[in-house]
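Missing here: one protein chain of the complex. Every other protein chain is in place.
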Amino acid sequence: MIREWTRGLAALSLLLIGTAGAWAGNGVVVYQSDFGQKDGAVSAMRGVAIGVDRDLKLFDLTHEIPAYNIWEGAYRLFQTIEYWPADTVFVSVVDPGVGTDRLPIVAKTRDGRYVVTPDNGTLTLVADRFGIDAVRIIDTKKHRLAGSADSATFHGRDVFSYVAAKLAANKVSFEELGESLPPEKLIHIDYKKPAQDGKALVGAIPVLDVQYGNVWSNIDKTLVDKLALKKGDKLKVTILKAGKPVYKGTAPFVDSFGDVPEGKPLLYLNSLLELSIAINMGDFAGKNKVSSGPDWSIRVERP
Amino acid sequence: MIREWTRGLAALSLLLIGTAGAWAGNGVVVYQSDFGQKDGAVSAMRGVAIGVDRDLKLFDLTHEIPAYNIWEGAYRLFQTIEYWPADTVFVSVVDPGVGTDRLPIVAKTRDGRYVVTPDNGTLTLVADRFGIDAVRIIDTKKHRLAGSADSATFHGRDVFSYVAAKLAANKVSFEELGESLPPEKLIHIDYKKPAQDGKALVGAIPVLDVQYGNVWSNIDKTLVDKLALKKGDKLKVTILKAGKPVYKGTAPFVDSFGDVPEGKPLLYLNSLLELSIAINMGDFAGKNKVSSGPDWSIRVERP
Partner (left out) sequence: MIREWTRGLAALSLLLIGTAGAWAGNGVVVYQSDFGQKDGAVSAMRGVAIGVDRDLKLFDLTHEIPAYNIWEGAYRLFQTIEYWPADTVFVSVVDPGVGTDRLPIVAKTRDGRYVVTPDNGTLTLVADRFGIDAVRIIDTKKHRLAGSADSATFHGRDVFSYVAAKLAANKVSFEELGESLPPEKLIHIDYKKPAQDGKALVGAIPVLDVQYGNVWSNIDKTLVDKLALKKGDKLKVTILKAGKPVYKGTAPFVDSFGDVPEGKPLLYLNSLLELSIAINMGDFAGKNKVSSGPDWSIRVERP
């Protein structure tokens, strides 16, 4: 019986050692890319991570970032990062510069999440909203999938997923990854900040709520509160492309879609508490030929 | 040695306590929505759940329900729910009424699975086929992601995923979620039931097998058996939209696609054992301009 106990405890020790790595580093990796999911690229990244540690938990943010669209990658990261637990490791690969001298980095946010990415602007909005505490430049001579040295075009698999897995599984520390880079040296994409302009609010249209055609601005609740709106108050809305009006209209400020009849426009705070315009059960962006990006801006004011 | 055993057992106890939550509630959450996967919405839902319990197992049913199409959400849930183990928690968010007074609920099916969803008809087919034992109205004052009170448009993240995760991780009981709602008060979408009409069988076309263009009816095996068909027997098929014939033809009743030559039509029992019509290696729905939904019906009979 004693012998059986001993055996049991030996097995237990192995079990505890076996799971220790996964627990320490949180073990959660979240992937984003512009790869789509029609081919094997995303699966190869996942396989590399599971090869590092079978107990990692792998999730997707999205792989449908439009090809090469670093700005949209930056936005999706900003949109979701705070909903994941501390210590979660994000991999973001929108990487038109793969194989050039753009830096492969890992950034640590002020609230303790990690982003593994090429340094190409992907961190712009996360840095502005949540803050970056420290950055390491990945030493790809040391930290790279074994046998991948001849491959120059798929760092998502050979470097980023591999390093993220090691970090999440606690098999390498942040500090061991490579030299430090001052966070203020990260590449930053310029964009229009939201502001009050007399009695109006102005801001950018960083992104669309693509599935429904809702138009999201970056005018946040703090600014909106300055208009002291009551539910149902109407606002004049102008949407501009390169400074030229594309849409002019009026819409009530309400809580949600069902507060206006089907087919009617509404202004509301979206799920990030930023001012947005939509049509209840309709496609505002499609109907009014509105899109998003650096060229697009929005202006709202009382009539 | 004794001291080492004690330590080992202390560690064991922690391990057992640590995993207890996950085991008790099954720990499996399956998501469905009309969000698509191009943006961060699905990822935010997943992050909230992993924040509740890192050991949850998260899966997707689909996020490609056409926008606002509650009926199709109801069908996909009906199509797949029985293939998941008892105690699995489903989240279904096709929610055009988000932010209005439609009820956020959790339903418990007769065979012990859970569905977290707005009460808007999503449960129609699961209720009819599998039965609902009990329903709770989620008390969103108590059960809601901390800090999300100002957000009115994303209950998928702030309420449904959060509550599903707590339930699956055994951190809240079904009964604690809120007041009871009698299952017969759930919103129910009206649809044509399958029936025998003289020597013919008639039914609805609830959905297409979209990837291939196969047309699925709701005429089940029990009804089909009444025709006492032998493999290869030919049937006259009429497909109608709003009562007007869109397709008339004849097809043999066989086991599977390869039982007819490429390009030829066939009748067969689909993976839910319901009568369907397809073209071997072809797109029946596309070729014959057939679609699905409340307007569409089908009639089959011996020639």
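The first chain written gets the first letter, and so on, giving A and B; residue counts start at 1 in each chain.
Everything below uses one rule, namely that contacts are C-beta pairs under 8 Å (C-beta built on N, C-alpha and C of every residue); 3 or more make two chains touch, one makes a residue touch a chain.
Values in this document were obtained by computation on a predicted structure and should not be read as measured data.
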| item | value |
| --- | --- |
| Of A:150, A:175, A:190 or A:225, the one touching the omitted chain in the full complex | A:150 |
| Residue ranges of chain B at the interface with the undisplayed chain | 5, 9, 12-13, 15-16, 26-28, 30, 57, 59-64, 76, 79-80, 83-85, 88, 207, 209-212, 221, 255-259, 268-271, 273, 280-281 |
| Residues from chain A at the interface with the omitted partner, ascending | 4-5, 8, 11-12, 15, 34-44, 46-48, 50-51, 54, 58, 67-68, 96-100, 102, 150-154, 157-158 |
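Please note the rule applied: only the chains that are shown with their structure count from here on.
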| item | value |
| --- | --- |
| Superposition rotation for chain A onto chain B, Cα-based, multiple of 5° | 120 |
| Between chain A and chain B, centroid-to-centroid distance (C-alpha), Å | 29 |
